[in-house]
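The other protein chains are all here in position, but one chain of the complex has been omitted.
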Amino acid sequence: MPLFWIIVLLIVLGAVGYVIGRRKAMSSAGGDSRVLHSLPGYYGANVAMLTLVPALLVLAVWLVVQPMLVGNAISHLIPERVVEEVGSRDLVLGEVRRVADGLDQAVAQGALGRDEARSLSTEVTNVRDRLAEVGVALGSDVRPEVLQAAQRYRELTASANVARAFVVLLLAALGLAYAYVKTHQEFRARNSVEHGILAILLLASTIAILTTLGIVLSMLSETFRFFDLYPWQQFFFGLEWRPSFEGGSELGLIPLLWGTLYISLIALLVSVPIGLFAAVYMAEYASKRVRSVAKPMIEILAGIPTIVYGLFALITVGPLLRDYFAEPLGLGTSSSSVMTAGIVMGIMLIPFVSSLSDDIINAVPQSLRDGSYGLGATQSETVKQVILPAALPGIVGAVLLAASRAIGETMIVVLGAGAAARLSLNPFEAMTTVTVKIVGQLTGDTDFSSPEALVAFALGLTLFVITLGLNVFALFIVRKYREQYE
Amino acid sequence: ASAQGRDTVQVAGSSTVLPYATIVAEAFGENFDFPTPVVESGGSSTGLRRFCEGVGENTTDIANASRSIRESEIETCAANGVTDIIEVRIGYDGIVFASDINGNSFEFTPSDWYLALAAELPVDGEMVANPNTNWSEVNADLPDQEIATYIPGTRHGTREVFDENVILQGCEDTGAMGAMMEMGMDEDAAEEACMEIRADGVSVDIDGDYTETLARIAANPEGIGVFGLAFYQNNTDTLQVATMGGVTPSVDTIASGEYPVSRPLFFYIKAAHLDVIPGLQEYAEFFVSDDIAGPFGPLAAYGLVSDPELAETQRVVAERVTMGDM
Amino acid sequence: MTDAAANSGPDKGAAPKRSIFAQDARTKRRNAAEARFRAYGLAAVIVGVVALILLLVSILSNGASAFRQTYISFPVTLSEDRLDPAGNRDPAEMARVTTFGYLPVIAQAFADAIEAEGLAHEVGLRSLADMISDEAPAQLRNSVLANPDLVGQTLTVEVLAGGRIDGFFKGRVTMESAERDANVTPEQLQLAQALAEAGMLETRFNWDFITAPDASGQRPEAAGLGVAILGSFYMMLVVLALALPIGVAASIYLEEFAPKNRLTDLIEVNISNLAAVPSIVFGILGLAIFINFAGLPQSAPIVGGLVLTLMTLPTIIIATRASLRAVPPSIRAAALGLGASKMQSVFHHVLPLAAPGILTGTIIGLAQALGETAPLLLIGMVAFVREYPAAPPEGLFDAASALPVQVYNWTQRSDPAFVERASGAIIVLLIFLLFMNALAIFLRRRFERRW
Amino acid sequence: MEDTKMNTMRLTERAVDNNEIKMRARGVDVFYGDTHAIKSVDVDIEDNTVTAFIGPSGCGKSTFLRCLNRMNDTIDVARVDGQITLDGEDIYDKRVDPVQLRAKVGMVFQKPNPFPKSIYDNVAYGPRIHGLAQTKAELDEIVEKSLRRAALWDEAKDRLDQPGTGLSGGQQQRLCIARAVATSPEVLLMDEPCSALDPIATAQVEELIDELRARFSVVIVTHSMQQAARVSQKTAFFHLGELVEFDETTKIFTNPEDQRTESYITGRIG
Partner (left out) sequence: MEDTKMNTMRLTERAVDNNEIKMRARGVDVFYGDTHAIKSVDVDIEDNTVTAFIGPSGCGKSTFLRCLNRMNDTIDVARVDGQITLDGEDIYDKRVDPVQLRAKVGMVFQKPNPFPKSIYDNVAYGPRIHGLAQTKAELDEIVEKSLRRAALWDEAKDRLDQPGTGLSGGQQQRLCIARAVATSPEVLLMDEPCSALDPIATAQVEELIDELRARFSVVIVTHSMQQAARVSQKTAFFHLGELVEFDETTKIFTNPEDQRTESYITGRIG
């Protein structure tokens, strides 16, 4: 049975489960929902849940496992000789699948009879041409072994599919029956359903952990390879970043880190005040109409592709800063600078701070404002002394989000701040960030197993650890200054 | 593992080769029944990394590269089961020096660039920081204009060519290399010292692409940028090209070897995929066919310097000559 | 009445009664501070809006022309000996004639048409062919192969003008620039002008920009956004379908149910930290997990969507948690006191009150995901793709590109004609974004309330 | 003006029978972090009885009240020790579902906390989640009846769809009473339910309490000695977290045993 129909059937079973579960609960209570432990809907949902969840889980596992098992099974049919000719077993299996798919399609389109497809042989027919007729292109002529394997593959898959449908539907039916039997006036259906939901919520929150794990794992081995090739002392404490193709690169972290912090700092100095003031204005001062226009407009800033900002920095802001600040002040003649990138990035980050803060400020209860106004405080005093402290955790969250984005940004830095790694205090000098170099070294032309390319992984992991530290610090701050209202 | 077999050729790699590969892919899709290949950009290194990840449907079939594959990469490939690799050289990429069309014209020699960009110059047996800030200080024949150059960043393969064919050459031509060795450096150290570029902001590394270099020149019309020939050819209305050693860069002068700064472009085919991925062999043959890669084909029209040994390349592709066999 | 006015005089301290019309020095100071604060707020909003307008104006002024294109129409005689040498109208046989075979047919027909129109010019045949897009032979070949009986007939075709000719009608190319430009001559432009006057050439709205697939660097005039729009759409489907529910679910668990201990602190820090991970690292992750481990195809929107989901999750979680936390505890207590379960109090009361913040997080997260290129670089979606992906769900596994990728690619192309197209793509992207936001903003306005 | 009618303390005349014990608290201690807010309190809440908690502000009445339906669970810093049973079952037992407990032991909070929803939805919320109404008509009926009992119907009937947060202070208080009554709990905990009510509304609520007593038990926190005397059969006097005295209301008000009780109820002002 095709997957689609299994799923449709499952959904139908679930729906039926819901209806009969609900009905049984009601009838066990003599039609009076008041004597039920839970709302009738929960009984239905409980039955539907037990019908669907195990069945779908098994189906999911099955979908992953079946191709592996079938692949294993047919992989025995393929002689070593063929594997050698083609290069890898994987590829032969791919070919087998393609032929099998082609046969399926041919059958589906009526170009081949069912039996014909089963008995097809390379001696009689040119399989490649036959399949080409139904629109399946093959890279080369089909080897007899491959055709046989494909035919076997189809058989196995067909029977596995039958088994799959059987098992899954049986499981669903069992689940349904079990839940149905348990359905009774006293049964704690709400608790059962809520446990299910809680499990889902828990599962969702583990995804973040898994992601972290995945990130660390996917970078760890390459990082170790890097440190095999390059001394860690020079990486962590090196003051020079000078990769070269001829070897003998200097890959010091410090200048990149400095650039990252410097540029992010300027970006935050731009975006946090502007964003916060904008949020306060929108939440406390602006009329509903102004707010409903201004807020979405500012949010668009977050959606403009960073390349636009980058070009804006390169063509407009950079020369402007150079001509009106850097040169008159004698701070250099570079149009790409920390300042340029920081300011432009700051503009991009405004909505990160403003929109979220606006929502949080808006959620502060009106009674607190009243209390303050009633004491003769001005609106700004109220905002500064009552509302912002109460909204602090959310605002810190928003600022962290902005800071995170600043650290992770590439395009604006490349175009606005240049590509030169440099340790300097002058904000009108070109500098660059860790992230830019991660992207650069990863997508560059250097030999991908050289330290110059592998350094990207080490940089990524180091940045990860550093931001982790910053976040711990932020959490500490929030804990310390948090004010819980009500 | 996904159940569906892949039927589209998957290409990844160099952004320099990308325009040519897309031209070919587009024409291939138009003229063959196979679907148009998917051509990814992302750089030679990324392309080769993906290429070497293994054999199988979810790995790329072809890696484009603006340099030849390195020995260590071949080893990694082999470790992952990618043993049979066909190397296809499709032509040459000319590297040109261009400036704003309304500004001064330049006639460079490698020596000029060395003297303008070296971090330190040997003076009287001692290395001193490069004092030159004006082209006329470097070479009295050059216009009186501040030195401001935009050269490819160290992640670009072009930089390697620039370092070796221009800076190192200039270092040797000016005799600086000799002077350094007299100062007691060994050859490697001297070469390294030759190729060290000044970091005082006179020369700016471009980590982006040629459009960024172009934008920088638009922002600073006194700047001189390093471009690919094809890029320059598409922007002759805003850029003027400088000669190098008296030779004007063009498809012809590069093909003949008169113009000194160029590099070969390649793509690498995973031989194991040839019989498996539909259209792969056809695409490769189509790419190197005379219609496409020949001197009068669309690639040349776009700026690729056609390979004089194209026939040999066509044979390599047709007969699937892998790298080990050569 | 009182002598209020008299009392509001300068005698401070002595008289407690002061007019409420006259402000004392301190109130003046405080009011000045208030006015300043308010002005800062307004200025901040204005800075944001002005920056937006500046950026939008520059995008629009560069990109609006991408939606218009120049077409040339003229009759072409499809001669049998060129296009169907075998003469049997068998499409398989006719397919042997490649686009290179169609090129001279078109060029000749164009030259003939100009002559028939009686336009004098000094443009050689080869240069005439250059005025027509390279796309034209493919167009013609496709229609001939689709309908072999056309061979032998004369039909009027409408083909794209070459990029420079098109640029001339959009003001990008001028006679002066053509003087210096190796790719176009003033004579060609003059001829184009004459053709326009004769009605053979017109510039009009260009649907193909939105529907056609990308084209190579030689054919800026033919490049479109069809595949990219589909790819972005599919990816956003995946992101929305996964990131929003997972993000909200995770936040609810962490904020409302999880025991408050070291472990949850760790998770909290960890999520904030994920937000700071550069997006390309998510590409590394995606490549390792979804492609190499799970065996999903490369360049596919499903993988892109999954990677962007992981990238967007922290944003949504941080926003959602912050707004859940902002709901006053008295609301929860009220529900619990009535015998609602925790789950019910969260889903019935807390979540709706937190909805504005959740939607904000979603808007920002999706905006970020929609405009992101770097992680797509490593999973093969920064690519030249000309085949449309199929309808979902299968289409999620087909190769596709994405809008920001198209912008990224086009800004790197050497032909200046791509500049307008990149800006045009940004316009489309922003419209896309506006559509997504419109719903969220509408919902947010419905949920906003103070208590 | 020395109108006696208004000022006479009227003790309930109904005899105080020996009712069954509905809830029993033994040795209950509550800590907020380090502060010991409730110190070893023993109280029996009888069925069909109104129990009043009195005592000076801050003595722990609300805190103890919240122990009775485990609302203290929701305060992070609060910790409850000791044993409290409902119908003989320990409500702090692991197996107890606090949700079910709270459905049986309803609560009206000291600070009115209407949901930011319509008046109708505020009242209908409990019946909805407990499935007390089969049809919309039944629900309407419950809502109307509850609002009537809480003496809010006349004021609210024309604005059922308007937000509950837009009501006056006293109206919000009555709304919260209506909301709690609508779920028909077995025990109703009311934390100063009449603090914001005028005498007439107070009388109506007191009538309601009396009516509820017929079927359930009611615990009421009040600062008004008169109110305690009027509506309750049992009174508990708290002082500084301790239960000073717990006895029949008549006893407490006429012949208190503890010195502290006496000085409180005879305090300068009534």
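Order of writing sets the labels: A, B, C and D. Residues in every chain begin at 1.
Definition applied: a contact is a pair of C-beta atoms (placed from the backbone, for glycine too) under 8 Å apart; a residue touches a chain by one contact, two chains touch by 3 or more.
Predicted, not measured: the structure shown is a model, and the values here were computed from it.
Trainee: For the chain that does not appear here, which of the shown chains does it touch in the whole complex?
Mentor: It touches the following shown chains in the full complex: A, C, D.
Trainee: Among A:390, A:403 or A:463, exactly one should touch the missing chain; which is it?
Mentor: Going through A:390, A:403 or A:463 one by one, A:390 is the residue touching the chain not shown.
Trainee: Which candidate, D:80, D:107, D:147 or D:167, sits in contact with the chain we can't see?
Mentor: Per the contact definition at the top, the residue touching the missing chain is D:167.
Trainee: Which listed residue (A:372, A:404 or A:449) would be found touching the missing chain in the intact complex?
Mentor: Checking each option in A:372, A:404 or A:449, the one touching the absent chain turns out to be A:372.
Trainee: To test your reading of the contact rule: which positions on chain A touch the chain that is missing from view?
Mentor: Missing-chain contacts on chain A: residues 365-378, 381, 385-386, 389-390, 483-486.
Trainee: Can you list, in ascending order, the chain D residues touching the missing chain?
Mentor: These residues touch the chain not displayed: 1-3, 5-9, 11, 32, 54-58, 60, 62-63, 110-112, 155, 166-171, 173-174, 191-192, 195-203, 206, 223, 225-226, 229-230, 250, 253-254, 264-270.
Trainee: Which chain C residues would touch the chain omitted from the figure, given the whole complex?
Mentor: Chain C touches the missing chain through residues 1-2, 4-5, 7, 16-17, 19-21, 23-24, 26-27, 30-31, 34.
By definition in this document, only the chains that are shown with their structure count from here on.
Trainee: Can you name the chain that lies farthest from chain B, using the mean of each chain's Cα atoms as its centre?
Mentor: Comparing chain centres, D lies farthest from chain B.
Trainee: For chain A and chain D, let me know how many angstrom lie between their CA-based centres, rounded off.
Mentor: One centre to the other, that is 50 Å.
Trainee: Taking each chain's centre as the mean of its CA atoms, how far is chain A from chain B in angstrom?
Mentor: It comes to 35 Å between the two C-alpha centres.
Trainee: Could you check chain D for residues that touch two or more other chains and list them?
Mentor: Only 99-100, 129-130 qualify.
Trainee: Indicate the residues of chain A shared as contacts by at least two other chains.
Mentor: 190-191, 311, 442-443
Trainee: What chain-chain pairs meet the touch criterion?
Mentor: Once each pair is checked, the touching ones are A-B, A-C, A-D, B-C, C-D.
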